[in-house]
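Removed: one protein chain of the complex. Kept in place: all other protein chains.
And now, chain A:
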């Protein structure tokens, strides 16, 4: 209806400028990915050719991808990534949901102070804490194990914050009803609050998995053993040791590593947006 009433709406100068800016920004973000995929399909000679083309003149994809999967233990890296990300996410939810419930729905002295500390935790860059964490890991004797990759992330201030904000939008009456129905506080968290906060849970899961799947900084510090390396660290090892300047297989490996995230995001996109905007209009 409104489109019929304003047939030239998209042709107005302001609209054209707006879309041009959006398209340019989008392209800038997308180009490296497209370039990565493009390179992963090209033979070595073509990669360093001066002329520019997206499509390979000689299709070299099979060779690159085979090399990526065979010469470095890429499946192993991805398996490590899966184990580490799944454990981190599971433990984070296990810790964050009860914390967030307490901060959102229970009244106790010091609650606001605790929440302020969560916010401060949100502001601290992880790198600042890496040295103390490394020393702690050393003291605990867990360096160079899966535990070393996982333990710094188990308590996520961001997760607590996100869940707390979502739990706040759930009416107190629901909590009261649950108490009268005989649920304990822990049961309220897992049977009532978390199922009602599924959009927030989905959004948080994506943030967490993407963040830790792609993390390079902490694994670089925490593990040396190649069999424990998550994907980005594995790729780095792959680049320096095996392939030198063999960018084709390297790009193929990178593409394979990004792929699960892209698929997961597309699958959960609806919930993700809902989780990020949920509660904003209530």
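By our rule, contacts are C-beta pairs under 8 Å (C-beta built on N, C-alpha and C of every residue); 3 or more make two chains touch, one makes a residue touch a chain; residues count from 1.
In this text, contacts and distances are computed from a predicted model.
Among the names given as "Polar amino acid transport system permease protein", "ABC transporter ATP-binding protein", "Heme chaperone HemW" or "Transglutaminase-like enzyme, putative cysteine protease", UniProt records the absent chain under the name "ABC transporter ATP-binding protein". The hidden chain makes contact, of the residues A:120, A:177, A:216 or A:267, with A:177.
Taking the whole complex into account, chain A touches the unshown chain at residues 171, 173-174, 176-183, 187, 192, 195-196, 198.
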